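Below: the structure, in structure tokens.
All protein chains of the complex are present and in place, except for one that has been dropped.
And now, chain A:
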């Protein structure tokens, strides 16, 4: 298992390097001059030149990239152009909030998807199956911004049960934190739940038709044991992948949901940075998201290997 983990880690290094090059060039390809945006409409040509020089934007691209990569290896992502704060500190400040949101959403998604996917797979063609299919289709189709504003309208404006927006850290006030996070978590979680339900339904349906399930049944293994040990365990493998992809995406920034609920997380910082062409912040954040996706997919592979021993030895 350890050997598998090491092999898996080493194989990501070249990909990571490619990612850094892509991140850097993509950010440079963004239209609009950061100095111009920062100094606004009244900028004089001298002030613009002065700022470009101090941002290092007058250097050739490979030099800028090399310098950035060397610094990034030491977790120094530079200083925010907009508000002069360290990019690493900004990210460290925002990441826990988004991580909490992502974890809550995925928990919610699992709580919904596991029973829903199983029940619908066990009743092919039944009423449960049709209701679950309809709901998961709705969950996938309804855009986040619409669901978010709808939730605010119903629960904050009309019923006044939950504050419309704001953020308090869990350590500071756990109850208030949860009450503020519940609507964003529902907004994000229901969409993920819908995707996971579809996956689970499909793979469980397939697993239940396999020979080993029939054999187990023929041997007189109890119904619940067949379902869980033989059916679910095998059906979970593609679901784990889907779960990992969803979680990785959420860690990369729940951009729209954070905007709607004014959650001061990763996604909002990213949107702000893109609008102000805050290059060091964008670069640092995209790289961090890439790392988060790598980390999650690494963990997914480990889980995978634990669930299905065949994978370890390939």
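In this section, contacts are C-beta pairs under 8 Å (C-beta built on N, C-alpha and C of every residue); 3 or more make two chains touch, one makes a residue touch a chain; residues count from 1.
What we mean here is this: contacts and distances are computed from a predicted model.
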Undepicted complex member, UniProt protein name, chosen from "beta-lactamase", "glutamate synthase (NADPH)", "Peroxiredoxin family protein" or "Peptide/nickel transport system substrate-binding protein": "Peptide/nickel transport system substrate-binding protein"
Among A:103, A:164 or A:245, the residue in touch with the chain that has been omitted: A:164
Selected from A:198, A:230 or A:277 as touching the chain missing from the view: A:277
Sole contact to the chain not displayed, among A:56, A:249 or A:264: A:264
Touching residues (missing chain, whole complex) on chain A: 31-34, 36-44, 47, 50-51, 54, 82-85, 90, 93-94, 149, 152-153, 156-157, 160, 163-167, 259-262, 264, 268-269, 271-272, 275-277
